[in-house]
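All protein chains of the complex are present and in place, except for one that has been dropped.
We call the chains A and B, going by the order they appear; numbering starts again at 1 in every chain.
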Amino acid sequence: MVAALILGTLVAVALRAEAGSGFGPSDWAALRFTLMQALLSAGLSVGLAIGVARALARRRFRGRSLLIALLGAPFILPVIVAILGLLAVFGRAGWISQILVFFGLEPLQIYGLHGVVLAHVFFNLPLATRLILQGWQEIPAERFRLAAQLNAGPAAIWQLLEAPMLRRVVPGALAVVFAICLSSFAVALTLGGGPRATTIELAIYQAFRFDFDLGRAALLSAVQLGLTGVAGFAALRVADNEGVGVGLDRALRRWDGETMLARCLDAGWILFATLFLILPLSAMAVAGISGMFLLQASVWVAALTSVLVAAVSTLLLLILALPMAAAVATGRSTLIEVAGILGLAASPLVIGTGLFIVIYPFADPFALALPVTALVNAVMALPFALRILVPRAREVMARYGRLALSLNMAGGPFWWWVFLPRMRAQIGFAAGLAAALSMGDLGVITLFADPEVATLPLQVYRLMGAYRMEAAAGAALLLLILAMGAFWILDRGGRWHAEA
Amino acid sequence: MLRLESCEIENGGFSLSADLQVEAGAKLAIIGPSGAGKSTLIEAIAGFLPLRAGRLYWQGDDLTERAPGQRPVAMLFQDGNLFPHLTVAQNAGLGLRANLRLSRPEQDQVQQALSRVGLGDLAARKPAELSGGQQSRVALARVLLQRRDILLLDEPFAALGPALKNEMLDLVAEIVSETGATVLMVSHDPRDARRIADQVILVAEGRAQPPLVTAELLDNPPPVLKAYLG
Partner (left out) sequence: MKYSVFAAAVLSASAAYAEKPELTVYTYDSFVSDWGPGPAVEAAFEAQCGCDLKLVGAGDGAALLARIKLEGARSDADVVLGLDTNLTAAAAATGLFAEHGVTAEYSLPLAWEDATFAPYDWGYFAFVHNADATVPGDFKALGASDMKIVIQDPRSSTPGLGLLMWVKAAYGAEAPAIWADLADNVVTVTKGWSEAYGLFLEGEADMVLSYTTSPAYHLIAEEDGSKAAASFAEGHYMQVEVAGILAGSDQPELAQEFMGFMVSEAFQSIIPTTNWMYPAVTPAAGLPEGFETLITPAKSLLLSADEAAEMRDGALAEWLDALSQ
């Protein structure tokens, strides 16, 4: 179904094409740049995320759950808002540059490959951290008791518990971040400082709107999907699918990492992550607060629309993702998992155009604007959801499959009494992420934009397009608050009894 | 009667043959050297491992192709017999209805079963709040409710102390004397076998031998068993 949506739309675009031009030298340059920035961004995001997640897993402190909720914020932001927030901190006239200039130093030079990577790390470090933290939380409390009992030091815990867990979790996280960065366009261009930073997605955009060369758009999109497919397969091949074992849902307590050095290191990681996240976010908040009072009724209506779209698309996502996760967990097909990751690299422009070509002869695209948006958002969130759900689903199957079989619980009772309750935390996390993503995503709506119904991100862009930068910042802040609220409620709902 | 007719069981490169019969209502211990295939045998009976050849009958019914839950079999595993997120009563209630939609009388039945195993007042607890012995009792209450003809035990009490283990074995004996179930119990301790089993199946050298009377076998062990018993 998902594959049909992604590949079908691609084929639809390709079929509409007349004579497409092939892969030119500038496309190779775009491909090189795309790959390089995506590899760097994925490596750095996930590498740093391991440190941050480890520190978060070891420490309990006031505001920890708030910080974890904040981790949901960056990747749901409309790109343009996030760019402005980042530049308010790291830009030529940003806070850091101002401090540097005050001390007679040169301002920060942010534009270039490093700027692209910085922005992508800002977007994806939190996601990677959450995915990896999830891995830590899936290590049963019993294992840490055992480790404590064995007087295992940090190195031993690393070797016994953490490294095997990371071998399971990290490849998937890498593939997800890689795929996200692969289809980056506005971020890469703006922070890359110009056409040097041309990505495949930009080339797709160019083919579509500058040259109206649908064949080229489809070809480039296929390249993008192909790369993601390769990354997905590689990640699944490398990932070790052994479960971490089982426990009795005891409250997690850790006895390790009590040395001064470990405390300082963890504090450093947490401080780093907090600052890196909070500074740009607070720049957005500062910019947005006064604008919040300028918002007109239409923006609030758009906010309501966005909440409804998010609710529907979250529901759709769960309907899609849970059976897929269960199927993957029972080992029916890794193809399903790869299909899921493809959603990340599918160019929204191509999906939107393809759907448009498919739907146009039969129905009024405007009447379908919101359902289509909800569906596409659900498919876009699917890869994240699968990353979150699959490892846990595997474990549930491994742990309770036989017992359930022997009790003749196949089907409904197993889902209701075992699978869903055991997956609760993961479902909450996935649903929260999907809701937040759906709220922030502009995706295909522009092609299907219903003249009477606008979503909040669209209103943000419209406000900006009408010079109203302050009101736009206010609307963006509203979007941020709504998306984080949805994330927090759903994620919390999933965890309320699980974590002490 | 449980009949394994020229059965070949494969478990990841290792294979075990079995051609034997077990009387209905008998209590058997399955003993043999570690790694000889004791668990393999009862997992095949439970339906978790497919037969490569041969057939499996219970009272003349062919079970070979049936799914585990469709067999007249209740099984207790080495660990993980309870769902940690369900209460004691829910865990036991699964023995009656997998969807846990229990009628009033059925709820009473669950309560009775819990009382029978001495957990009458712990129905609302979660497994993590129970001792190891109590957890085993919950599983046994469920077996009681399942009312299956065959009970398979894959060393579920191995983690308990000797006194507690004996208590559990006695409880198993009481329960099956009430239900009339046929018991097959994996054990590596001949004293367990003597305590509860009338007959023994020796699993060694890739073969499960037909049942022999416990005392005779243990008093007069063949060389392979002798080596194992030490």
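Just so it is clear, contacts are C-beta pairs under 8 Å (C-beta built on N, C-alpha and C of every residue); 3 or more make two chains touch, one makes a residue touch a chain.
As the structure is a prediction and not an experimental result, all values here were calculated from the model.
J.: Report, in label order, the displayed chains that the undisplayed chain touches.
T.: A
J.: So which of A:38, A:56, A:88 or A:456 would be touching the chain we can't see?
T.: Of the listed residues, the one touching the omitted chain is A:88.
J.: Consider the whole complex, including the chain that is not shown, and state which of A:200, A:235, A:292 or A:312 touches that chain.
T.: A:312
J.: For the chain left off this view, which of A:159, A:259 or A:298 is in contact with it?
T.: In the complete complex, the chain left out is touched by residue A:298.
J.: Contact with the hidden chain only, please: which chain A residues?
T.: Given the touch definition above, chain A has residues 16, 26, 29, 80, 83-84, 87-88, 91-93, 111, 185-186, 189-196, 202, 205-206, 208-210, 212, 296, 298, 305, 308, 311-312, 353, 356-357, 360-361, 364, 366-367, 370-371, 374, 446-447, 449-454, 458-459, 461-469 touching the missing chain.
Here is the rule we go by: only the chains that are shown with their structure count from here on.
J.: Between chain A and chain B, tell me the centre distance in angstrom, where each centre is the average of that chain's C-alpha atoms.
T.: Each chain reduced to its C-alpha mean, chain A and chain B end up 47 Å apart.
J.: Could you please specify the touching residues of chain B with respect to chain A in the complex?
T.: Going through chain B, the ones touching chain A are 46-48, 67-70, 73-75, 77, 79-81, 83-86, 90, 94-95, 97-100, 126-128, 142, 146.
J.: Using the touch definition up top, name the residues of chain A that touch chain B in the complex.
T.: So the residues of chain A touching chain B come out as 246-250, 399-400, 402-410, 412-414, 416-418, 421-422.
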